[in-house]
Every structure is written in C-alpha cells, then in structure tokens.
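Apart from one protein chain that is not included, each protein chain of the complex appears where it belongs.
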Amino acid sequence: MILTTGLACALLVGGFLLLVIARVPVAFALGLATIPVVALEVRLNPFIIIDRMFQSYNSFILLAVPFFLLAANLMNSGKITDKLIDLARVLTGWMPGGLGHVNVAVSMLFAGISGSSTADAAGCGKILIPAMIKEGYDRRFAIAITACSSVMGVIIPPSILMIVWGGVMQISVGALFLAGAIPGIMIGCALMATVYGFAKVYNYPIAMKPTLASTFQAFKGAALAMLTPVFVIFGIVAGIVTPTESAIIAAGYSLFLGMVVYRTVTPREVGTILYDTGRFASISLFAIGTASVFGWLLAYYNVPRLIIGFMTDMQLGGFGTALVIAFLFLFFGLFIDAIPTIIILGTVLLPVAIQADISPIVFAMIGIISLAFGLVTPPYGLCLLISASIGGMNVISVLKQVIIILLPMLFILLLVIIFPEISLWLPKTLMPNSFN
Amino acid sequence: TTLRGASMFDGNHTFTKTMVKFGELTNQYYKGDVEFDLRLNGELGVEKDYVTYLNQGIAIDYTILAPSNMARFAPSIPLMDMPFLFRDLDHWNTVLSSNILSPLEKELSDKADIVIVGYAGGGTRNLISNKKISNLQELSGHKMRVMGAPIQAQVFDAIGAAPSAIAYNEVYNAIQAGVVGGLENEAASIQNLKFYEVAPYVTKTAHTITVRPIVFSGKSFRKLPADLQAAIMKAGKEAGAFGRELESREDAIKLKQMADAGQVKVSDFANREQLLVMVKPVQDKFAASIGATELLEAIRTK
C-alpha cells in the first residue's frame, strides 16, 4: 500500500516513542521504528534504509567527532584536566559555593580547548562530583551543575557542532567559532550566578582562598594546555588546515602534552585511549546513521515541506520565527543527538530563517545553543546521562535541579534571539570579509 | 502510473525546469495516464544517493545526474565530463544531439542498469580563485580543489596547477582559510554556494561544458508499457535540448549578473590553445585505459 503522510508520521514517531519507553537503545529505536513503514510501503524496501544509513557515515566532516573526542580523552587521562581544575580553583574557588563555581569555570576552560561536551561531563565530572559530595553539596545539585555546565563545550569554540554546521550549510566555521564566544561566556556567567544563588540558600562553603604562590603555580601548570585553542584557531586562520583537520591538530597537541611534556600518558595507555575514543565516538556516530534514515523517511512523506509551509503561512516575522526555530531545535534535542538534528532539521529551517531575515550566523547560534541544551534534557541527554551515572543517580531524580539551572540559560538564549549583535559583533569585527 | 523524480535544487533551477518539461512532454506524447511526482530541494537525498536508487529501482524513477556520480559502476563515464573535451558550445551541442555517445550509454545500462534518455547540461566550468590567474605562469603551482576523479586531477596537473583533495562541503571554508587558492566550477554553483565571497576571480578557461544526462532507472523503465517507453525516450531527447539551451543561456547570464554586481572579476586566460596541447596526452592515455580511443577521436572530429 501507499501510506499517507499522517499514518507514516504516526507509525514513525509513535513507534519510536514506544520503543524508547520500552528502554530500547535510542540508536536502535530510531532504526526499528522505520521497519513497519518500510514493510507496509510498496515504494520502499530495506535496501534503501541500509543505504541511507551507510551513506550518512560516508562524510569527511564527521571525522571531526572522533578527533575532538580523542583530544579530550587525552586531556582527561593526561592529567591536563587536573591542571585546568587547579586553575579554576584559584580563579573562582574563593566565592561562596566554591566548588560549584570551579565546576562551571573548568567547563569554560575545557570548552575553549575541546569541541566536545560529553568528554567534559565525563572528565571533570569524575573528579568534581565526588569532591562536591564530600564537601556537603547536594548530590543532585552536583550532578546537575556538571551536566549543565558541560554544554558550553559546543558553544565556546572550538566546537564539533559548528564544524558540522558550517560544512553542511556553507557558512564560515571561523565566523561561527567567533560568534559562539560571547554567548558561551554569557552562559558561563549565568551559571555562576545560579551557583551563587544555590550557595546562599543552602549555605555551601568556599573551596579555597588562593595565595599568590598557588595562583602562579596554577597558571603555570595550565598554560601549555591553554595554548590548544591558539593552535586550533591559528591552524584555521593561517590556512594550514580545514576545520575538520583542525581536530587532528588538537589531538596531536594533547598527545604531545601527555606523552612528552607532562609524561602522564604511557604508550600502553594510548592504546586504551584510542579504544575508548573509538567506542564512545562510534556509539554516537552509529546513532547518526539510524537518525538519518528516520529523518529521510519523514522527508519522504513530506513532513518538512508541511512544516515550512505552515511556518510561512503563519507570518511570524523575524522574532517569532526565531522563537519557533529555537523551540523546534529544543524539542528535537529532547530525543535525538545534536548532529543528526543539524542534518535533518537545520537544512530544512535554513530557508525559513533566511526568509525571515535572520542572519545565517545568528540562525546557527540559535540552533547550536538550543541543541546544546538538548544535551542535558531527558529522555535523550547524553551529558546528563553521563554525569548522573558518575553520581550514581537516576536521571529523573535530578530533573528538578536541572530545570532550575536551565532557566537562566534559556534566558541567555532569548537574549541571543532578541539581540543578534551578541553573536555578530565579534565575527563582524574580526572577520569583516565573511559578511558581504 | 506515477513516476517519481528527484532534484537537489528548488523550482528555479534549470535541472528542475528540465525535469518538469520532461514530464509535460511525456504526457503530451503518451496517450495513457501518467503522473509525475517531482521532489525538490534534496528532499530524497543527494545525487550520489539517486544513483543507488536508480540502480536498485527504488524510491525514484528518474533524475538528472552529473556523470562523475556514476563512475563507481562504469569507469568510462567520466569521459563525458573530461576537461577540454569540447571545443565550444557548438561542438558540445552537436555531439549531444547525435548518438555518438551510445557506447557509454550501453556500458552504463549494462553495468549500472541506468538508462540515459537525454542530455541536459550547459554550464561552463571556469577557474575560480582568491587571486588573479590569467596565464600559465600564474596558474603554475596554484593550489586548487578538483572533483574526485583521477582524470580531473591528471588534467589540472598537466596544465601546471596543484590539484588537492578536499571534500566539497569543506571547500568554502578551505578557500577562506587559504588551505587552497580556489576550485573550478560553473556560474550557478558559484552563485548558489557563495564561492564568490571567498574566491572572487573567475578565469574563463571554459575547460568543461557540462553534460548532465537525464537518467531513468532500468528496472522501472522495463516495467512500463512500450508506448510509454517510446514517449519517454522522445520526451527525454527534447527535454534535454530544452535544458541545454536554457542552461547555457542562464549560465552566461548568471556570470554577468555576478560580474555586474561586483561579486566576481572575470578575465580571459591568455593563450588558452596552449592548454589544449598540454592536456592531449593525458586525455589520450585516459581514453586508452578505458578502451575508448576511437570514441574520443570520434568526438574530437565531430
């Protein structure tokens, strides 16, 4: 038979939700949900599904994912993360709620070096969640702040998501990197304000009072690690590497730091790190395949065309359209990973954004920030899953804390929507020729 | 019967218009009932996927493809868009209106089960660069991105450029960063993908006039009644001619638009004839390697 759009959509989305509730892994749920549609629809067959999935891996840009993860994993096991935490301690540990601020600050530092949020949640979480619990912080708060702060990893440059976005939609990745800096820092400040509020209410302690000597020591220790963004951004700006290739520079430099400078990574450990990177990367990448199939089927049944038509009919204007775009990214982020959402939804909404006179760079920032929030929103929020498993708790039981911490972050997203200059000012100032 | 087509572009693109025309003409020539469902904007994937679907006879029945996408099945197909194959638009039009390419059509049908029903195309590919390149000296050592087929790299290597491997969706960023100095492409792509923002110099090497076959899935084609098949072949030829006329005209207009808007600076290549001499051995060698020496000679003398 030939399925109608409504029936196909119901089978796909309904099937997916049912499978997820039954605790089928999300990657497989996306694939399994396509089976009834493919079985019923005469015009489709399993071959097409397999090919869609397979071809989605056939992309050079996705190589940035394992390389940035490799860089971050090398930092975590090379004790570079510890040095960043030391630096964050002297910078922010003296405030009430000290370790909470340290958690946020180290995520900002980590974000400036790595393009991945999950590695931040895993690496910093392993050290800071137990430390916070020991100092009397609420376990749920420790988990929630670790997860929420890690989302800065993909907003503050460098960023895997921006590389994929720039490649898929032909936008300068350099300009996207610059556009993400200010919103990222604003989110960091909003998080610190939230930590301060929690500290006042629950009477959380300060972590340490830095001395001149400890401050100097911390800066010295972290200095070499903080050079990574310089290398990555220099590599792109100087034209040595493409954005995807820049990920390999980050990995190479982290390897050099770990093996030669700090000598904390042994050749044997490199093997383990390569393995861990491969396994973790392929878990998310595998999901990109099934998500692509799922998205392709929605497109096959004309769903994106309906969305665009609907949005054009509503005559929302610039601000309204931007709000709807943010909402759609936030909503998709609840269920699917960020990269497949960029591929499925980003390309569909780009013409909508352009029609509403939203700059492609601002559109990218709205999308990326919204998707970054998706990293901590259940049911499918990888960073929250990771930090909850480190803290030994169920995702549902920390939901309230996550929502409280997310609210000020959503306010920053709203500011980014209302004032495009927040994103545009830095790239306009430093890269004027990417605006014609 | 409903026949489904796919286009990576919107309704204004010449490929889309050509396929719409193809549908109209088929309806006109066929007495029975046939409907065309053309999906736009890459809804059903990219050209690389279309090849797979056509080969398997699934998802789509017809589309327009760049020959390089079919090279995985039939290694001689890249001959169709080999640089410096056609002298000029007239030569190109004469070749495509004849049935001189039928050996390639047969190979494609045998190895990929894809039927060519007509030839569209007509974009002229030129060099696009971030600095001026107007003669052999300036071309020498110029780092440029080429399409992923050995013959493409060999030809540009033969004329002194330094071809480089960069994924198409990284080209924009690679030029902006200076990883490469440019690429080669037609006016429509320069405009759509905004390559002029990073590489405003266009040098009229006119090395390729594009050939874009209108293709039908062999599996779907054989299922159709004979009179519909005949209507499709007839409509394909005419839609192809329509598409060629439209695209070659629009190509020139687009280039002029961009030049008038100050987006690109167009210049000629000094002593272009020299390039033809330089690439001839490479072309001959490639033709020999795929057993198409006679075909190449036939095209050249047409």
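The first chain written gets the first letter, and so on, giving A and B; residue counts start at 1 in each chain.
Note that a residue touches a chain if its C-beta (ideal position, glycine included) is under 8 Å from a C-beta of that chain, and two chains touch if they have at least 3 such contacts.
The rule is short, and it goes like this: contacts and distances are computed from a predicted model.
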Problem set entry | Chain not present in the shown complex, as UniProt names it (candidates "Anti-anti-sigma factor", "DNA helicase", "TRAP transporter small permease protein" or "2Fe-2S iron-sulfur cluster binding domain-containing protein") | "TRAP transporter small permease protein"
For this session: Would you mind spotting which of A:54, A:202, A:310 or A:327 touches the chain that isn't drawn?
Result: A:54
Exercise. Which one, B:20, B:162, B:233 or B:246, makes contact with the chain that was left out?
Worked result: B:162
Problem set entry | Given A:7, A:240 or A:307, the one touching the chain that is not displayed | A:240
For this session: Consider the whole complex, including the chain that is not shown, and state which of A:275, A:319 or A:419 touches that chain.
Result: A:275
For this session: Identify the residues of chain B touching the omitted chain, counting contacts across the whole complex.
Result: 52, 55-56, 68, 71-73, 75, 111, 143, 148-150, 153, 162-167, 179-180
For this session: Can you list, in ascending order, the chain A residues touching the missing chain?
Result: 19-28, 31-32, 35, 46-47, 50-51, 54, 57-60, 62-63, 66-67, 70, 240-241, 244-245, 248, 251-252, 270-272, 274-275, 277-279, 281-283, 285-287, 289, 378-380, 382, 385, 394-396
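Assume only the chains that are shown with their structure count from here on.
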Seminar exercise, completed: Here the gap between chain A and chain B, centre to centre from mean Cα coordinates and rounded to Å, is 38
Problem set entry | chain B - residues contacting chain A, complex | 4, 42-45, 48-49, 52-53, 56, 58-59, 166-167, 169-170, 172-174, 176-179, 193-194, 197, 263
For this session: Spell out the part of chain A that touches chain B in their complex, as residue ranges.
Result: 43-45, 47-48, 51-52, 55, 59-61, 166-168, 170-174, 236-244, 296, 299-300, 302, 304-305, 347, 433-434, 436
